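Here the complex is missing one protein chain, while the rest keep their positions.
Per-chain numbering from 1; labels A and B assigned in written order.
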Amino acid sequence: MGFRILPKEIETLWTLFTGPAIWAVHFLFCYVWAAIYCAKRDQLQFGMVFVRGGIGVATVIALVLVAAGGYLAWRQWGFGVNNPPHNKPTEDSRTLFQGFSTLLLSALSFVAVVFTALPTLFIQACWP
Amino acid sequence: MSDVLDPATETRADTDDLERRRAQEKRLREVWATPGGWRYWTSVNNTDIGVWYASAAFLFMLFAGVLALLVRTQLAVPDNDFLSADLFNQAFTLHGTVMMFLFAVPIFESFAIFVLPGMLGTRELPFPRLSAFGFWSFAIGGVFVCGSILFNAAPSAGWFMYPPLATNKEQIGIGADIWLLGLSFIEVASLAAAVELIVGIMKFRAPGMRVNMMPLFAWYLLIVAGMILFAFPPLIAGDLLFELQRLFDWPFFDPARGGDPLLWQHLFWIFGHPEVYIVFLPAIALMAMIVPTFAQRPIVGYSWIVLAAVGTGFLSFGLWVHHMFTTGLPAISLAFFSAASEAVAIPTGVQIFVFIATLLAGRVIFSVPMLFGAGGLVIFVIGGLTGVMVAIAPFDWQAHDTYFIVAHLHYVLIGGMLFPIVAGLYYYFPLISGKLLSDRLGKIAFWLMFTGFNIGFFPMHLTGLRGMPRRVFTYPPDMGFDWLNLVSTIGAFVFASGILVIVVDVVWPRKKQPKAPINPWDAGTLEWLTAPDENWGMRSIPEIRTRYPLWQEKTLRREVDEGRWYLPDAEEGHREALMTSVLDGEAQEVFRVPGVSVLPILCAVFLGGAFIAMTFEAWWTTLVCSVIFFGFLMAWIWIGTAQIPEKEKKDIGRGVSLPLYVSGQPSAGWWAMFITMVGDGTAFASLMFGYFFYWTIHADFTAGSEAPGAFWPLTSLALFLAAWALMAVSKRVNTSGRTTLFRLLLMASLALTVAASLAGLAGPWFGGMDPTMHIYPAIVWVIVAWTIAHAAVGVVMQAFCLVASYAGRLTARYDKDIHNVVLYWHFLMVTAAVTFAVIGLFPRMV
Partner (left out) sequence: MLARHAGKITGIAAALSPVGGLTGCAGMQSALDPAGHEAQELYLLFLGMCAGGAVVFISVVSLLIYAVHHQRRVHSDRVVARLILWGTVTTVAVLTVLLTFSLALWPGLRPVQAEGQPAIEITVTGHQFWWDVRYQTPDGQAVVVAANEVRLPVGERVFLTLESADMIHSFWIPALAGKMDMVPGRSTHLSLLATRPGVFRGPCAEYCGTSHALMAFSAVAMEPAAFTAWLAARRMPSPTAQAAGLQAFLSNGCGGCHTISGTEARGKIGPDLSHVGSRETIGAGILPNTVQSIARFIKEPDTIKPGVRMPSFRMLPDEEIAGIAQYLKGLQ
């Protein structure tokens, strides 16, 4: 596995929320970015293309981060060698459970980020 | 044990053992006893509070149900005059309000308080007095809100209280104030419950219950409590702005003075949409307990449920604008929320697949809880599908605010919440009374409710698309929905008769009915270890090694009941529970749980009194009640928290010895403070959202004002930073044992805080900002006032620590208080920094 981005022994519940948290930040960015542009567009020098471009860049960054988080989760899950239900009373089993759940959440977050970005492909103005 | 045993000694050993156990049981029983007579109501035991809470919530539901029947009767035929327009408007407003705030949320809190300690394998949740306070606040606030209709003074602006209608004092009388203040009071109780649940689930599980072994109910409740923490504060912030407008004419929602009614809609729905999931997830959590029991096997896809709970929890915060699809916001904004609203259907679907999968992989026993569960699922699927439809913004342009939405939301809430709650009632009733509810009546009730519901609500989809808006007290004939409405009314009454059957079943005297077996459904989880006629919860606290301990460890019940596990005794006469670590459930501390006290009721009564007096603008009464409340609160904290134990460590059995006092990050109080402040921070963020919202909607939101300037805000900011730094240093100084220096630092910090607050007020004060003139001074004042109020609380905490230090209650070793206060100060520092940096610098930057 070459190098490690994060030490394998991160021991916290919060890693579970990585994917959804990235979705949340991305979503908030898209909303705020577009809302401010649409409210202030008379005073701004740039067009909607710039807004859509910004959302595009943010989406790529978010997707890369979600994928990276997913990879780490996959690693924590032992690359799928062990199947659920990780229900043993051991630290190992608990870690596998966290890995698997985080992986699932990363997948969901990936889809949710893509969904959030979809409108920018179709809607080209503040008002239709 | 030696292999050769003299029969005589064995008997003596047995007898000794039995006697020892009897003595333990006696002591436990005494310690956990519920007081008799009127003092019964001072009980804080989770089983008592849980039952009171649930009963009150059910009563409120019946009340709101009657209102719904009045509404349906009025709408049975066109041009009806059964109710006046005004009474109708009060009835539907109160129906929605009561169902959401006084039934849906509290009922899940009551289930959680009642059943969660057993499920987690602890004796009590960590802050039972807080639960009691929450219940009494809820009961007082609820009676106040409901009672208003008897005086023809109920709120009548719809349960989401849109301004400018609801802020209009001529058209909407005191009802709006009753709504705002009564419910703010209840929201505080909900936040208290959230703190209780999060700390309980994270820190009070049985030893060995790692996060991968937690009952799914606990997983769901953890997420739900987290959602409350982020969802309720925006509403509290909104209520604050709203009440300031109603009482003092601050123009937050008045367009003539720069306000905007849409700000309320944002704040309300940032609360309101997660709210739907806050009531839905706990009900599904009940299903996640019921389904495995009746499929007679562990749940399939435990991790998937965790995915669904966490995923829903997050996504539900990206949906709020779908209640505002027709307000004329930019299409691109609407589309983001449309997309997120579609995405949330994914985790919702996952839960349904998990349940079906578990049923497929098990041998299903079909009984009443299962019937309600499955029936609820069928109804909910329809609600979910119409939800996917209305999440498509263009379709919602037609459906919004029509009976289509009325149908949709009832399909979601009744299928996704009420049916599972009834399932839970039938399932857990033996834990309350030791007896089962009637199978026959349950089935009758189910079929009445199921058919009645569908007859009542399915036609409404059509009614709505044929153009009937919601919230109309009458409609003209021949619009294509005369007979549809009549059918709906008939269905509503059939549905109500089903509820009536349940009521009969619950209140039916069961004196002669034989006791149910202790685990009547043969469930696998720990709550079925608790005996309904004992208050102590678990006789002893076992170490957990499986997800379904009662299925997988056959001897566990005997071991627990014979007191062979941890904490089988209460030698020192204290209520005790085990505090464990977050991830792996390693025992960390013997936590002394506060017991019976009259303080929670007194606090609730006087805080309630303050809120109610405020409604009537009786300022002196408000002040007196607030001061008394504050006094009782201080007494509560002084005698009820951070007590210094009589010894360092305690033997909990099986050769394990644990400390009796832990401070800082592992302690329950620290977590409670942290969680409370996260919620508090969210409310502050909502106010800041308001500030920037006004900036976006105006070309110049300051309306030309230069105030509050940069000097005073930045001075205040610097002073706050200094005060905070001294606090951080003082904690270290205290730990190192230099008591005098510690006290001096506290005093210096206190003085700096006072100076910082005065400097903070100086900006808008000397700037001559009049909050009734325009939203800019109003929003600046409200943010500054918020921060200064928090500084005042900080000063009280500093003074408390000083007194505690002089009283010998806060020392280098016993230092919970200063840890928690410094944690508060971290949050205060962030609040102050954001406040003064923004109001001082932002108007200059744009």
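Everything below uses one rule, namely that contacts are C-beta pairs under 8 Å (C-beta built on N, C-alpha and C of every residue); 3 or more make two chains touch, one makes a residue touch a chain.
Not measured: the values here are computed from a predicted model.
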May I ask you to name the displayed chains that the omitted chain touches in the full complex? A, B
From the list B:67, B:343, B:460 or B:601, pick the residue that touches the absent chain. B:343
Considering the whole complex, which of A:13, A:57 or A:125 touches the chain not shown? A:125
Per the whole complex, from B:374, B:431, B:455 or B:707 the residue touching the absent chain is B:374
The one residue from B:34, B:73, B:433 or B:474 touching the chain left out of view is B:474
Considering the complete complex, of B:397, B:616 or B:806, the missing chain is touched by B:397
Touch assignment to the omitted chain, from B:143, B:247, B:388 or B:656, lands on B:388
Per the touch rule stated above, chain A touches the missing chain via residues 84, 111, 115, 118-119, 121-125, 127-128
Kindly note down the residues of chain B that lie in touch with the hidden chain. 84-86, 89, 156-158, 162, 164-165, 168, 171, 255-256, 259-262, 300-301, 304, 326-328, 331, 335, 338-339, 342-343, 345-346, 349-350, 352-354, 356-364, 366, 370, 374, 377-378, 381-382, 385-386, 388-389, 392-398, 400-402, 462, 465-476, 478-481
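Here is the rule we use: only the chains that are shown with their structure count from here on.
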Just the number, please: Cα centre separation of chain A and chain B in whole Å. 28
Chain A residues within the chain B interface of the complex: 11-13, 16-17, 20-21, 23-24, 27, 30-31, 34-36, 38-40, 43, 51, 84-87, 89, 91, 93-94, 96-98, 100-101, 104-105, 108-109, 111-112, 115-116, 118-120, 122-123, 125-128
Write out the stretch or stretches of chain B touching chain A in their complex. 202, 208, 210-213, 298, 300-304, 306-307, 310-311, 313-315, 317-318, 329-333, 335-340, 342-343, 346-347, 544-547, 582-584, 696-697, 699
